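Sending over a structure as structure tokens; questions will come in a sec.
A single protein chain has been omitted; all remaining protein chains appear in their positions.
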Amino acid sequence: MLKYTLIPLLPLLSFIINILFGRNFIKDKAHWIAVPAVAGSFILAVSAFMDVTAGNVVNINIYDWIVSGDFHVSIGFLIDQLTSIMLIVVTSISTLIFIYSIGYMHGDGGYYRFFAYLSLFVFSMLMLVMANNFLLLYFGWEAVGLCSYFLIGFWFHKKSAADAGKKAFIVNRFGDFGFGLGVILIFLTYGSIDYVQVFSNAGSVVGQTINILGTDYDLITVICLLLFCGAVGKSAQLPLHVWLPDAMEGPTPVSALIHAATMVTAGVFMVARCNPLFNLSHTAMNTVAIVGGLTAIFAATIGLVQNDIKRVIAYSTVSQLGYMFLALGVGAYSAGIFHLYTHAYFKALLFLGSGSVIHALHDEQNMQKMGGLKKYMPITYAVFIIATLSITGIPGLAGFFSKDEILYRAYLGGDTGKFLWLLGTVAALLTSFYSWRLIFLTFHGKFRGTHEQEHHLHESPKVITVPLMFLAVGAIFAGYVGIPPLLMEHGDRIGEFLAPVLGHPHSEGSHAEEMMVMAGSVLVALGGWFIAYRMYIKSPELPKKVGEMFKPVYNLLFNKYYVDELYSKTLVQPVIKASDKVVLGFIDIKIIEGIVNGVPALIGAFSRKFRQVQTGHLSNYGLAMALGALAIIGYMIFMK
Amino acid sequence: MVPLSWYIVLSAIVFSIGVFGFLARRNLIIVFMSLELMLNSVNISLAAFSHYLQSMRGQILVFFIITVAAAEAAIGLAILIAFYRNNPTIKVDEINLLKG
Amino acid sequence: MENIILNQLSYPILTYTVFLPVAGALLLLFMRNAGLIRVTTLLTTVATFVISLPLLTNFDKTTYKMQFVERHEWIPSWGINYFIGIDGISVLFIFLTTMLSVLSVLVSWKAIENKAKEFHTAVLALEAGMLGVFVALDFFLFYIFWEAMLIPMFLLIGVWGGPQRVYAAIKFFLYTLVGSVLMLVGIVVLYFTAGGTLDILTLSSLQYPLQLQFWLFLAFFAAFAVKVPMFPFHTWLPDAHTEAPTAGSVILAGVLLKMGAYGFLRFSMPMFPDATRMFVKPIFILSVIGIIYGALVCLAQKDLKRLIAYSSVSHMGFVTLGIFALNAQGVEGGILQMVNHGIVTGALFLMIGMIYERTHTRVIADYGGFATVVPWYAGLFIILTFASIGLPGTNGFIGEFLILFGAFKAQKLYGVLAATGVILGAGYMLWLYQKVFWQTPDPDYGPSGRHPVRDLDLREVVTLAPLIILIFWIGFYPNVLLSYMHASVEHLLQDVNMSAYAGKETLIAQLKEIF
Partner (left out) sequence: MTIQQAFFSYFAGAIVALSLLVVTRKNPVHSVLWMLLLFVHIASLYLFLNAEFLAAIQIIIYAGAILVLFLFVIMLLNLRKEETEKRFQGQWPFGLAIGVVLAVFVVLIVGKIGVLPELGQYSVEAVKSEGHIMTVGKVLYTEFLLPFEIASVILLVAIVGAVVLAKRSLE
């Protein structure tokens, strides 16, 4: 029990020590505390994984957290197959990125702060995946958002970073709003928010409805959609994807760890975790799949024309997350988690590689000002190629297996599935194109930056490249735990491992279909490479021409479909304007304060008039008195 | 015998004259004197009642009224002087410090 | 009386707690030296705090009955008693009051130069008044404390406040007075209806005709809604908060605002259960409006203190929402949220007071980049920011979650609407944090600038530390407070939900009768 508790507790300790003493005592030795802590977590996580493979699913309550009336929730851990995989992913990538950060953040004024926040993040993420009830999940959910906020805004002196941090947090709040309501509704429905109890009773409420504003809706569908709201926010799906590209304002290790490998996949994890609920609602599943598919293609199209190296990868992340939801939506939960797991490696690799590039170019992120870097940075170039091969789904690398699995499962999913498969395949084509475009623009051709920069070009130090190499190994071999049955009998070990939690996919197709899907995805991967090669190596003037030819489309994509502008114009600005002009300016100051100050003013005005009755002349008072006396006497005489 | 009502009517008439003086005159000193006049008219009726009812109380009351009248005159006139010093007029319609 | 437990301790602990500050205040009258006065006040408040601690440790959590009760005849001919005691609802507020009083003395250490003696006397008198309100079980006693509390607060704002202090103080006073006068009428009516008793427990156990309940509820509502403050009776709050000295703001936010909701719990709900159920909907509507309205106004604020003041309107909207959800989660969440709000908003006002001492400005636009200038300050402030937003792990989350849970359970729509306030809350607090602490600082405030701003000193850290610790303590182990409430809240809800006019149809029929 202590072992499992220590997994999240070690990073928490690292956070506490660093944040309290970092500024004055630890300073640039912060990694001496953070790295061992997270590495320790990794070791414990591996041991926990072993326990699970040995068949010991752990579900422990540590103490009562909130008790109120019939509401009761504990702080407790559930370590099953799904959790143990997530533990491995989170702690292994964290460890590598922590080590990478030693080099990358070297000399930064907030060095200790960086490691403190990262440790806090690891703690939160571990709480998120280890939670055994929805409220603790929500705790981790919000806490990772908090760390994301801190780390995006790490260089808070930049306005763009500060804005991006705030944006990320608030956009996430929209999703969490639904998530929180979902948690409440789950309790009201099942009388508990423990995973085990909820999932075992999941089917007991099928067919019940909930009345929302006079219309009846299916209860489970509502619950699932509310939960999915949270996932949409956290995993940057349409329409709440806007925060993730901006989040690239944070340091690159942060982008790699939080905004590629771990935190943004929390949504995927959560939906997979809740599969007993989602399985009961066809509508919710379709929503998940369609949102995922649309996001995949939507983000990929934006990625085609972006010039900021990190933003391209960011849109790629959004797109890949879309894939994962697509998988979940068609019921292939293990495929989604499988992709989550492989994606973590190659996407972290891409980010860290781009970090290496940015580091070499002294914080230049515009690809149009790069080029020809392969001869200066061979290791970085090599790992980039590996990651790109992996993400585009070239057979033999990690990405191929997971992506293929998703597309195949989609293909088997009936008419909707076919449509989703089409979306996925097109997105794969686009992915291949923009990934190769990135490589070609960055590493091939001639260097387009300043001479100053060219002079300083160099390969990054070992502390950066070694983690890259480790990740590259992951990006190649991580997929071999999920070899499709077509290629190897019982090759899909991860699927089988996860089956107790996530169940088996519902549909099985023929070998021919599987071959066709596989061939299709390989074909589009090569196609993407070919187009990119034609456009950026063979005839570098072509992109410009194409851009000119489809000017409106290019502008639309380049400006990310104007979603940010749309939100700003229709939501943010009106709310701020309304709160200033209408709520504060009119209702508060004019109406309420008007009444509050108006009543006394009215009384005052009346009194000012009325007090003139007091002339100050003695005889007037005397007259009034005499009249009063007369009135009384008159009454006594005549009325009695 | 003089009937009691005669005294009372006399008292009423003198009192009314006092009231008239109090309400009509401008000179503050005469206003004061009107006040004394009213008190005296009351004294007349009290003494008359005392006599006709063969009770001493009316007369005792007259004593007290005279006492109070003396005190009132002393204080009132002192105020008058104090006031006049700051604001040299004793015309009632020119004094309106209490104007609202 | 079967529903009280006489004082378990060997000494009259509640009397000591309430009147020790008075004794301290009397002692101050004989002193001239400002330093001595400060120390005496601090010692008095600390002693009061320490004396009040056995209330927590010796509290019997298994019963809803009034504990530590003291009861003596006072004016027997009118049936008035000196009758005090606490239950699970009030015990936490005693703790909150005694603690915040200590902190507000600490924070005034340097800020109050002018008329230190009068200031500290007022603070001590205020503390006694507040404690009295929470322990009184006799309406006469209660009303005396209720009104007595106003005077020192009025002086704190009116004498040691900002430039608009007189306006703010008078507004505060009149607003509250108008409400409490109506309550006084209600008390008098109760007195005669019940046949000449002012004993709160007896009055709570009686049943009143619905029509009477209706009007009495409104009369009490006037007093409590102003105090809470509920929309639209809130406009005294921003002015009072903005103009009050730091200690005043802290006590105002930390304790005084709690009186209204406490009043609902102690008087309105047990005495007028049927009226309470009738008014659930209107109060829900007002609460939700308050939540969203307060948050929206915050988005448009340019003044630090005003922003926090309006955020109180929003937070207290949550409290009333929870209380009138009339289920265990809502009510307990509401009470917890009151304590939380006292801690968090109190701490926010403390911090704003500290920075104001250094920069002499409260305009948000004058700040910026302070995370570089005063890193420790910024670090503590971000904790408060997130506690105010209600991030899990802080106390704010527990309260808000329980309230939303309760509200959602009672009326789904209002639960959902109130939850939007959580989004807006994040909006304005983060906006504030960004404006004040992020981006590049004004070089004037830097160490080599013209007005160098120094970071927190030990006294200030000591002032804030208990609150910060409480934030996390409650956030991770809220049962420490929740366990005090269970029995009392359960009993209260029993009272409210079971009464003569149970059943909706009868209620509606009765309602028609009234109009």
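Going by the order they are written in, the chains are A, B and C; count residues from 1 in each one.
Note that in this section contacts are C-beta pairs under 8 Å (C-beta built on N, C-alpha and C of every residue); 3 or more make two chains touch, one makes a residue touch a chain.
All figures in this text were calculated on a predicted structure; none of them were measured in a lab.
Contacts of the undrawn chain with the visible chains, over the full complex, involve A, B.
In the full complex, chain B touches the hidden chain at residues 1-2, 5-27, 29-30, 32-34, 36-37, 40, 43-44, 47-48, 50-57, 59-60, 62-64, 66-75, 77-82, 84-85, 90-93. For chain A, the residues touching the chain absent from view are 619-620, 623, 626-627, 629-630, 633-634, 636-637.
As a working rule, only the chains that are shown with their structure count from here on.
Arrangement of the chains shown, judged by which pairs touch: a linear chain-to-chain path with two open ends. Put simply, the C-alpha centre of chain B and that of chain C have 62 angstrom between them.
Computed centre separation for the pair chain A/chain B is 95 angstrom, with centres defined by C-alpha atoms. Centre to centre, using the average C-alpha position, chain A and chain C are separated by 37 Å. Touching of two or more other chains is recorded for no residue of chain A. Chain A contributes residues 19, 23, 63-71, 75, 135, 138-139, 141-143, 146, 149, 153, 156-159, 162-163, 165-166, 169-170, 173-174, 177, 180-181, 184-185, 187-188, 210, 212-213, 575-576, 578-580, 583-585, 587-588, 592-593, 596, 600 to its touches with chain C in the complex. Listed in rising order, the residues of chain B touching chain A in the complex are 19, 22-24, 31, 92-93, 95-100. Taken in their complex, chain A has these residues touching chain B: 611-619, 622-623, 626.
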